[in-house]
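Please read the structure below before turning to the comments.
Every protein chain but one is kept in place in this view of the complex.
Order of writing sets the labels: A, B and C. Residues in every chain begin at 1.
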Amino acid sequence: MLYSLCFLFFMIGLYCAVVKKNMVKIVIGIMIMEYAVNLFLIMLGYRLGGAAPIIDRSQVDLETGQIAASFLSSCVDPLPQALVLTSIVISLGSLALMISICVRTYGKYGTFDITEIRRLKG
Amino acid sequence: MIGLLPAFVAIPLVTAFVLPLFGKKGKGAATVLANVATISLVALAVPCIGHRGVYLLGKWSIPLGINLVLDGLSCLLLLAISVVSAAAMLFSARYMERYTAKSRYLSLLMLMIAGMNGVVLSGDIFNLFVFLEIASLASYALVGFGCEHEELEASFKYMVLGSIASAFILFAVALVYGNTGSLNMAYISKAIQSSGMNNGLAFALSLFIAGFGLKAALVPFHAWLPDAHPSAPAPISAMLSGVLIKALGVYALCRTVFNVFGVSVAVGWVFIALGVLSMVIGVFLAVGQWDLKRLLAYHSISQMGYVVLGVGMGALILARGGEAKWAALAILGGLFHLVNHAVFKSLLFLTSGSVEMATGTRQLKELGGLATVMPITRATCAIASASIAGVPPFNGFWSKLVLVIAAVGAGFYGLAAVTLLVSLVTLISFLKIQRYVFLGELPQNLQHTQESKGPMLVAMGFLACLCVLMGLLLLVPALRQSILEPAVDVLTEGVKYSAAVIKET
Amino acid sequence: MAIFYILMVFVIIAAIVAVETKNLLSAVICVGAIGFGGSLMFLFLRAPDIAITQVVVEVLGLIILIRATIARDLTFISGDREFFGVVVSLVIIFVIFLAGVKVFETLPDFGTPIFAEAPDAASQTYISEGLQNTGAANIVTSVILDFRAYDTLGEATVLFTAIIGATVILRRKSRKSIEEPDE
Partner (left out) sequence: MKGMTIIVKTISGWVKVLIIMFGIYITLTGHLSPGGGFAGGVILASAYVLLMLAFGKEYAEENLPIPLASKLESVGALLFALVAIMGAISSGSFFVNFLQHKEAHGQALDLISAGTIPYSNLFIGIKVGASLFLVILILSSSQYYSPNRPIDGKEFK
């Protein structure tokens, strides 16, 4: 059910990116899609009543390097978190580039309306 | 050789990081450095021929770490990327003098090369996504490099569709991870083979096809290409049409479909449908164009259709359990056309850049009679046009011939007819280019046009020689067995990929 | 469990408002609400690393977005593209959504991650041997900077590319005038 809601979230972003004609709105739509994927990835790794994947001193025997069994059986999946960290930064980068293009286009055309920004045919 | 694999990414990356440090004064040094980097990439790519192997980054065994995989298909793409990028870089040395911020331009171009090399070498699906994003972001910025009205508009359009494609791909990666618990392509493939396809994986596959199809500009997803490719500076158009859509689109598509998910009849038909649609619609839209670069861009769509058609026929025959030799031949035709297209289309875009630089326009109706004033450009353009139209003995002819033979042999007579028809229309539209650009009356305002000089001619001449000689790749058995056939084997072996990669680690 | 549904509904409502509101600035503020809601969700999903990064990235992202919208004569371009296109896109999106909803049945239930069952999932090893092998107590850090450091290099490069691209797009003068000597 949560997964489906997450997919609905993704689709709202897609709708916004495809249908809206304001450039900033389109950017917002793409941001929403990226949020949805990030959220979905983290949900995939969640364990009910789980623990964050950070070991503290009480959970590890520093002499032998043994990690407490309770931690092993309750830790959430660290891999999707690493992926999402990467993908958040990627989306920040593409946001910066996209907004620069929007700002520069605004400087040229004087509008954010893509139906008026139509020099190219087709 | 395998130990040097990360250098394919490291060299362009480090060069790209260093280049912005050169200010305005160091422009010459920056150009030299960038050219040295691309030429060293060619020098690295050539010894890769015939090798295959797996490189473990950080010495972590897979699936813990990330691996780089070199096999026939990646080697083929590496060769194409390094050759075309060396030519484009050489061409830029003089062509880009018209623009400001040259060192940043060179840096972006290096980043694009690094991204493409990363994509073709990666053995990890998420890592593939990351490098795909590097190459895509660099290309969005490069399309808008001129900062004129049309360029910014094209760049925005391209960026929106590209970002949607990226989101699709990332969602598909998430679905695959959720279903198999692995990100390494070999392990994903192993998990799929043991548990079989389910709805989730099928949906992920269709998202992959949509996402990579958008990056490859196959026909229902082609809207951005005719705007983006003409708007970029000429060497970038050459890179985009020549290798970017192949490395990010077709290569990634083939890798995921053939080696990770495994072929099926449905996927084969989808490929064939995409291919035929791209071929036919692309070429008929191209004939009506009067803008030189826009015409070439529509032909890119059409020619990519050939590649996808060949690969799709192979997939269909393999999935049906038909005769393996026709499947191999169809895939051979597709992949051979991929490299050929990389060479002749980048050459065509470079000649269009040469024409545009000399005359200041690229409208066919304003041009004419350039044959007398620009003989070398004219000669290279004629060679490339003959190649793309499939005139013997140039390289385009051989790949189209192989495709037609494979289609007839496997019993797809309709597809063979479509291939020939599209080839004919291509010939007509390139006769149109020759007629309007190089023949006829030289207009008054173009009387003082001069031939391009120096590195631009070297780059064009180099690619033109390749166009003439590349038929040998097919005709000389030793070359065929060391370059083309290993690439075909990667695809025909299909999901055996995973066992091979896991064994080699 | 309930908290996830509450937050999820919250972000969806914020997304709908962001999409449908007429004022651009309100849309941007709604994006902020989505981001912070998502960040809270990450916190409850036991991903503190992501929550921190999401919050700080959200702040900067909002500043970037607001810079793009404020101080312009906030044009109220709402509205959609031509009607036919909208209907077709809506139908396509709805079909994809219906197709997509089915596929989530194949995933393991929420709260039982795949790596606990899959035979050769890497995550199990990260948890049990990550500290020993890399020395980092934060397993996410050990993954991004040691096991999958190559990804992180790529990610740093993406940011580098985007910034170079932004400086290139926003530079003052893009072409040299023709009169200037060539060399």
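Things to note:
By our rule, a residue touches a chain if its C-beta (ideal position, glycine included) is under 8 Å from a C-beta of that chain, and two chains touch if they have at least 3 such contacts.
Fair warning: this is a prediction, and the values are worked out from it, not measured in the lab.
Displayed chains that the missing chain touches over the full complex: A, B, C (touch as defined at the top).
Interface note: of B:59, B:448 or B:503, the residue touching the hidden chain in the full complex is B:59. Within the whole complex, the absent chain has one touching residue among B:20, B:268 or B:369, and that is B:20.
Contact between chain B and the absent chain runs through residues 3, 6, 10, 13-14, 17-18, 20-21, 23, 55-59, 147-148.
Where chain A meets the omitted chain, the residues involved are 52, 54-57, 60, 62, 65, 85, 89, 92, 96, 99-100, 103-104, 106-111. Taking the complete complex into account, residues 48-49, 51-53, 56-57, 59-60, 63-64, 67-68, 71-72, 131, 133-138, 140-142, 144-146, 149-150, 152-153, 156-157, 159-160, 162-163, 166-167, 170, 172-175, 177 of chain C touch the chain not shown.
Everything below uses one rule, namely that only the chains that are shown with their structure count from here on.
Taking the mean of the C-alpha atoms as each chain's centre, chain B and chain C sit 28 Å apart.
With centres defined as mean CA coordinates, chain C is found 2 Å away from chain A.
Residue positions of chain C touching 2 or more other chains, listed in rising order: 100, 104, 107, 114-115, 122-123, 126, 148, 151, 154-155, 158, 161-162, 165-166, 169. Counting partner chains per residue, chain A has residues 13-14, 18, 44, 79, 83, 86, 90, 93-94, 97, 101-102, 104 touching two or more of them.
Considering their complex, residues 1, 4-5, 8-9, 11-12, 15-16, 18-19, 24, 27-28, 31, 34-35, 38, 41-42, 45-50, 53-54, 57, 60-61, 64-65, 67-69, 72, 75, 77-81, 85-86, 89-90, 93, 96-97, 100-101, 104, 107, 110-116, 122-123, 126-128, 130-132, 137-140, 143-144, 148, 151-152, 154-155, 158-159, 161-163, 165-166, 169-170 of chain C touch chain A. Touching chain C in their complex are the following residues of chain A: 1-9, 11-16, 18-22, 24-25, 27-29, 31-32, 35, 38-39, 42-48, 50-56, 60, 65, 67, 71-72, 75-79, 81-86, 88-90, 92-97, 99-104, 106, 111-113, 115.
Those residues of chain A lying in contact with chain B across their complex are 10, 13-14, 17-18, 23, 26, 30, 33-34, 36-37, 40-41, 44, 79-80, 83, 86-87, 90, 93-94, 97-98, 101-102, 104-105, 108-109, 114, 117-120, 122.
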